[in-house]
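First the structure, in the form of structure tokens, and then the observations on it.
As you look at this complex, bear in mind that one protein chain is not there, while each of the others sits in place.
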Amino acid sequence: MKTRTIESVSAYMFIMPALIVLCLFIIYPMFLNLYISLFKWPLLGSTRIFVGLKNYIRIFSEDPVFWVTLKNTFYFGAGYVFLVTISGLLIAVLLWDMSRFYQTVVKTILFLPAVSMLVCISLIWIWMYMPQLGLISYLLSLLGIRGPAWLRDTTWAMPSIIFMMVWKDMGYVMVLYLAGLSGIPESYYDAAKIDGAGAWNRFWHITLPLLKPASLFVVATGTIKAFQVFAPVQLMTNGGPGDATRVLLLHIYHKGFLFSRMGEAATLSTILFILIFVVTAIQLKYYHSGFIT
Amino acid sequence: MKISILNTWSSKFTKASKLVFFATLVIFSLIPYLWLISTAFKPTSEVVAFPPNFIPKNPTFNNIRKVFEVAPFLRFFLNSTIVSVTATLSALIFGSMAGYAFAKLRFPGRNTIFLIVIATMMVPWQITIIPLFNLIVKLRWVNSYQALVVPKFVAGFAVFLMRQFIMGIPDELIEASRIDGCSYFRIYLSIILPNIKPALASLTIFKFLSMWNDYLWPIIVVKTPLMRTLPLGVALFFTEESRSPSFYNLIMSASFLALLPTVVLFLALQKYFIRGVVLSGLKG
Partner (left out) sequence: MNKVKLIAMSLAFLMLSFMALAGGQKEAEGPKRVTLNIVEHVFTPVNELTEEVIKKYTNENPNVKIEYFNVPFNEFRTTLLTGFAGGIPPDIMAPDYPWIPEFAAEGLLDPAPADVVKDVKENLVAIANSAASYDGVIYGYYPKVGTQMLFYNVDLVKEAGLPTDPEAMEVTWDEFVPIAKALTKVDASGNMTQAGIVFRIGYELTSNFANFLWSNGGDFFNEAFTRPRVNEPAAVEALQYMYDLYWKHGAGDPNFLEFFEAFTTGRAATTMFFSAGIARFSKANPDLNFQVALSPKGRTEPAAIVGAFVWTVSSASANKETAWDFVRFRNNEEHMLQEALVTHFSPSRKSLLTRPEIVNDKYFPHLARIAEYARRRPATVLWAEARETVGRYLDRVIITDELTPKDALDKAAEELKNLIKSK
């Protein structure tokens, strides 16, 4: 009896520090966020007026920027996740049967951007994307092409940022896929080979399905990451030109900390949370229904 | 050598064409870094030269020197180190302690509390910047190290990761020490921690990198130059006021200095970095 009590008390002491931090800095802010979203809550001064759901109504009906940021968030998310997954997978599969030496070299170099500071990466790419003087303009001019002013062009600004982020993260995705590949037992392929399955068939029917846990992880975390993209858009375009690269998190930051509208910013945060939640849930659901063999 | 039929689809390519492919890929990955280094060491006159020369004709260390003159760069470095090291240590300690309790100890409410911990993993902190800032204001922590570190002490992920690994430690090992009369804290120190070293290493890398590279939270709570962390310090060079023809070589020098430590660390511990990321990724 007594041992039981000691065990419980010790356990509570073990979890206490973590629990306090989680409650104070994650759970409490979640509810505080909901609370703030019901108020007209300026950053300046102390006049806080309860407005009920007015902030939500205002955002859905009177804030055209919100819909644009929503579209941009999905645009960035879809473009980034799709490209980074495909390129990571492709590179991993091609790299798989290379010798250890090549694997190490390629892994090391491709992984380098993933550990580099995003702020620095953004600044390098701003300089590369610069019209007239930038490296990309120069390389294109060798081919006789005059490129657009990448980050100042409505059509190209978002793809430019996506491209940079894919460049940054594809090595990371590749490493995850390589780990996934190493978990596939060779016997699967032996059996397939005896059945006479072609290389493409084997990739499609054996490798890919067996990589599904890795894919789920890459897509799910990639999506969450994409929904929180901030530093590149803030530094490279600050949402422009026009609203072409304005994403939800940047909109939240501006509303709250630049225009002193904390209530509306909290409302947008709640919406972003629901969005992330729903998208993740759909991915999980798809994963469970689509693949249990 | 893996002469493997695993490689199914990729075996369609000849080795030569693959080498070409990977050579291109490696160059593609490195070009921005080379361009960074090239610009960082160019004198002003060469920065805006067109067509650009990849290798500076008159390389100079002036820009690097100027970075330290223009801003307290070492202080930024120190701030980042303090913030990242503290948060990493706390995540390791608090995470493994809680992970141990959830994995190996029985106590009322264990499953419910663990479910709550899992639920917090669904909430990215970025969506709580508004209330978090409010909280920091109430605590009177604006522009302090506490504000940068304390909210990041430990996340649900660290607890979860630790629990997963500690679950893998055989109960017999623990029971044996129980019989020897060890306290739970002794068991935690002498059995649990030594057995989850790979997990600790993995969490260290994960947490350290995310703290070291974070930009959004510092930009909200930091108010004075001397409190800036490295990402904010680098961004300082990219403002309208810092514009000049030597604008970009100075920015690139600052970026170069900011990237150098992590890059060197990564190249030295490359194996652990990659393994760490895989471990935290696939277990989590």
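Here the chain labels run A and B in written order, and each chain numbers its own residues starting at 1.
What we mean here is this: contacts are C-beta pairs under 8 Å (C-beta built on N, C-alpha and C of every residue); 3 or more make two chains touch, one makes a residue touch a chain.
Given the structure is predicted, the values throughout are model-derived calculations rather than measurements.
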| Among the options A:34, A:70, A:105 or A:133, which residue touches the chain absent from this view? | A:133
| task | Using the touch definition up top, pick the residue from A:159, A:209 or A:240 that touches the left-out chain. | result | A:240
| Contact residue for the chain not shown (choose from B:63, B:90 or B:164) | B:90
| task | List the residues of subunit B that touch the chain left out of this view. | result | 48, 82, 85-86, 89-90, 92-93, 133, 136-137, 140, 142-146, 189-190, 193-194, 219-221, 223-225, 236, 239-245, 247
| note | For subunit A, residues touching the missing partner are 42-45, 58, 62-65, 130-133, 146, 148-149, 152-154, 238-244, 254, 257-260
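One rule holds for everything that comes next: only the chains that are shown with their structure count from here on.
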| remark: When centres are defined as mean Cα positions, the distance from subunit A to subunit B in whole Å is 16
| request: Please give the residue numbers of subunit B that touch subunit A in the complex, ascending. | output: 1-13, 18-19, 21-22, 25-26, 28-33, 35-36, 39, 47-48, 50-52, 93-95, 97-98, 100-102, 105-108, 110, 113, 116-117, 120, 122-135, 150-151, 153-156, 158-159, 183-185, 188, 209, 212-213, 215-216, 220, 230-231, 234-235, 238, 248, 251-252, 255, 258-259, 262-263, 266-267, 270, 273-274, 277-278, 281-282
| For the subunit A and subunit B complex, residues of the former touching the latter | 4, 6-8, 10-12, 14-15, 17-19, 21-22, 24-30, 32-33, 35-36, 91, 93-100, 102, 104-121, 123-128, 132-133, 135, 138, 141, 167, 171-172, 175-176, 179-181, 184, 186, 189-190, 193, 199-200, 202-203, 206-207, 213-214, 217, 221, 224, 227-228, 230-231, 235, 249, 252-253, 256-257, 262, 265-266, 269-270, 272-273, 276-277, 280
